[in-house]
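One structure below.
Then we have subunit A:
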Amino acid sequence: MSRSARSPRRMLRAAGAGAAALLALSACSSSGPDSSPQSSQGSSASSGASGAVSGEVTVFAAASLKESFTTLGKKFEKDHPGAKVTFNFGGSDSLAAGITGGAPADVFASASPKTMKTVTDQGEAAGTPVTFVRNRLEIATLPGNPDHLSSLKDLTKSGLKVVLCAQTVPCGAAAQQALDAGGVRVTPVSYEQDVKSALNKVVLKEADAALVYRTDVQAAGGTVEGVDFPESAKAVNEYPIVRLKHAKNAAAADAFIALVRSAEGQKVLGEAGFLTP
Partner candidate 1 sequence: MTPPGEAGTARRPHTGRPRRRTRGGAPLPLLLPALIGLVFLVLPLVALLVRAPWRSMPGLLTSSEVWQALRLSVVCATAATAVSLVLGVPLAWLLARTEFPGRRLVRALVTLPLVLPPVVGGVALLMALGRNGVAGRWLDSWFGITLPFTTTGVVLAEAFVALPFLVITVEGTLRAADPRYEEAATTLGASRFTAFRRVTLPLVAPGIAAGAVLAWARALGEFGATITFAGNFPGRTQTMPLAVYLALQNDPEAAIALSLVLLAVSVAVLAGLRDRWMGAS
Partner candidate 2 sequence: MTGDRLTTGTSTGTGTGGPRKADATGSGAGLDARLVVERGSFRLDVTLTAAPGDVVALLGPNGAGKTTALRALAGLVPLSGGHLRLDGKRLDRTPPEARPVGVVFQDYLLFPHLSVLDNVAFGPRCHGVRKAEARAQAAVWLERMGLAAHAAAKPRNLSGGQAQRVALARALATHPRLLLLDEPLAALDARTRLDVRAQLRRHLAGFEAVAVLVTHDPLDAMVLADHLVVIENGRIVQQGSPAHVARHPRTDYIAQLVGLNLYRGRADGHTVRVQDGPSITTSEDLAGDVFVVFPPGAVTLHRERPHSSSARNVWRCEVAGLETHGDQIRADLTGDLPLVADLTTVAAAELDLHPGAVVWATVKAAQTHAYRA
């Protein structure tokens, strides 16, 4: 699979300093990559949900969090009169590049530990990031599941048009991990540049199935149908959140993180298809 994309990477692994700026171009990926063994426990996010929270707080968050975080932002402002949440949703990579480049942010919620690591490596995080949700893959197929897909193996049916994400983007790496775990070899018709493109091919009925995140299936409403499969447990990716070192409003930042991790916050995220950690 996708050797063409992988080989040059292998040959040119000596990543340079100019990488960050170019990474900023790689937007679009709305969900994080495979889980990395960077476990994180709740630590610095102390209880700050007292009445002392006010002023503006800026949250950089992965695009896949848009709906749930917007809901939570409204709740936050209701709970803390005088506080205002400003969101910047985007690809985790470009958000991380922005933060390391000095963009003014208080909170960073990434779709992958890997991108979070670029921020912590630069010493931009205050404390250790905490995983607040997980996301896992599902098979997205046409409404009504006309091809009767029930497992990863079904994706190898002849004549079935499957699209995967390219392995260079998080959802592609996760898909490969799941396929490897199931010992399944799938020849897709296309390796899409990001998860939304993969999903759209099914939405437009050009492809019969795609491996995408649960939250993406959820967000697509009734235009696709999700099929769960056991191997997805092997390709769960974690969403870490952290307060940034240069946060101007540390109290509000901590309060927002606390809300995200609270039962109420987890409920909202759960409704969007995320799994609680």
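Regarding selection, all candidates are chains of the complex that A comes from, given by their letters.
Basically, contacts are C-beta pairs under 8 Å (C-beta built on N, C-alpha and C of every residue); 3 or more make two chains touch, one makes a residue touch a chain; residues count from 1.
Since the structure is predicted, the reported quantities are computational estimates derived from the model, not experimental observations.
Screening 1 or 2 for touch with subunit A: in this complex the touching candidate is 1.
On the side of subunit A, the complex with candidate 1 involves touching residues 2-5, 7-9, 11-16, 18-19, 22-23, 25-26, 29, 93, 161, 163, 166, 168-169, 188-193, 197, 200-201, 204-207.
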